[in-house]
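With one protein chain withheld, the remaining protein chains of the complex are depicted in position.
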């Protein structure tokens, strides 16, 4: 099933240059597109490739359109942000092709009689929903999910198969949680007494805003006394660990394998590369960007890009540099001695 | 439901200064507590805050009590370890408020007729328990858990929803395993033959002691021939990977995202910061503390704190320092040359 180019522009905006009656059946990359596709140019380095694309239509900026000129013969949609336009276009075609979910509760699901499940929600096979949980309109809760006592799931939120969402936790509307994620397990809180650990009950919750996406096998722990907070629009990739009482500001995004220790307060519009780690009780300002594999061991109060990982080398070269790193203090001492000797020599010269 | 201060002290010990008939309804932090709460002072830096707290009662050390003097007007419980006392108090109030679990096997659970489940245990919806597994008294096995053939779960141990506990593995009493944890999957053992990998069957088990807590989505692999051992009182946070044939000593604690490679032998009373990594076949002594993000690449035979991660910097500064780290060998060479020249100059001076 396709759509007219004119209809696409009516829905998504942008300025159409070309025939609105061209029918488009999907979206494809510059080099894979043919006459049934629309494609996009988001990276100026690919202008030459864009000029050659076989796509029926091309999403691009006014500036790139001017540079390409008449080399490309198809229709164009001019927009300030071609990549965001591509994302919306891809959503449009994905929705066209999606198999509709039929509302209702699968007969194998175990739903407590004191839970509230909207009539428009879908509850898949082998799901468990405990007492007083609230599942809002048009939620999709796929096979094998667990939703604990008193948890609240906002309208249109989608849990893929095998999500665990513990008691009293909340997520807003239009969210997505991927398979294997665990929201609201106990935080890691113990008091030490003569070497042994005494558990501190974790009585806070996890409270998640609207439009949040949480990746597969990611874990977000409930707070100790207060709550763990994830604000609107946050995007977390797979295998991330968010410890108890963290607060993550709106629209912050974290790539896979990131870890955030307890009570860290992270600002809005931040990004974290894969496997970055944040120590506990730190504050990170808005608009901070942490590179992959970097350990954040102190608060960051100024926006910018921060990095800290050991540079990769051939193993033999690393062996040498690592041995010197281990002994940098003695190298510095040596330089100080040389400096003294030089100063002495220079004095004698005078 | 609350409790008299006197009753709390009868149960948990400590020296009460104040009216034993004050009724306490919960535990709260210094700055959030009101007249219905007990609070605690574990960090001497917070003495000024403690003096101002609105709590009906304050748990603290004799030393802190003397310093605070009459500035705080409420009741006091004097104890050597206020943080441990807080933990026990929080457990007490959590137990008061907990919804009791009713023993019994949910009708949707699939329990093999050759499994032994204590009459006082709870088995939730969609649980699978295979033949010859043994579930002791007062265990709580929540929805969607899998317990393999011949596994043994000790008295009072609690599996949250969706734990996987494989065949023949064992855990002692009073344990906690959080959602998504996988205990007893195959270790990663392969022999290489002309580039291809031939699987080595993993026929050992995972054997876990008493009072062990294992975090969400943590994995502990079964041994290759011998067993993987987790001793009493070990506490593992989320997303931890313990490889086959590791041995972790009693009361050792690991924060989130730690990885331990195969056959590592780790002592008692150790702590590992988040995302620390331990290479295989190493030995770590008792009372070793590894900082977050540090790679342990050799055995550690002496107690103490060990660290190894690249310091974070603004990206531009990191670019410079990393480029020099890559070439430290040539910097050392340059210093040696300078030293020779200086020695020559100094000799001429004489």
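Lettered A and B in written order, each chain numbered from 1.
One rule holds in what follows: a contact is a pair of C-beta atoms (placed from the backbone, for glycine too) under 8 Å apart; a residue touches a chain by one contact, two chains touch by 3 or more.
No experiment lies behind these values; they were computed from the predicted model shown.
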Given B:46, B:67, B:185 or B:329, the correct residue touching the omitted chain is B:185
Could you tell which one of A:14, A:74, A:173 or A:256 touches the chain left off the display? A:256
Selected from B:27, B:90, B:285 or B:325 as touching the chain missing from the view: B:325
Which chain A residues touch the hidden chain? 27-29, 32, 81, 83-84, 86-88, 90-91, 93-94, 99, 106, 108, 124-126, 142-144, 160-162, 176, 178-180, 211, 213, 215-217, 233, 235, 237-239, 251, 253, 255-257, 268-269, 273-275, 292-293, 309-315, 318-319, 322-323, 325-329, 331-332, 335, 338-339, 342, 345-346, 349
Those residues of chain B that touch the unshown chain are 108, 110, 126, 128, 144, 146, 148-149, 162, 164, 166, 180, 182, 185-186, 188, 190-193, 195-201, 203, 217, 219, 221, 225-226, 239, 241, 243, 257, 259, 261, 275, 277, 279, 291, 294-298, 304-311, 313, 317, 320-321, 324-325, 331, 334-335, 338, 341-342, 345, 348
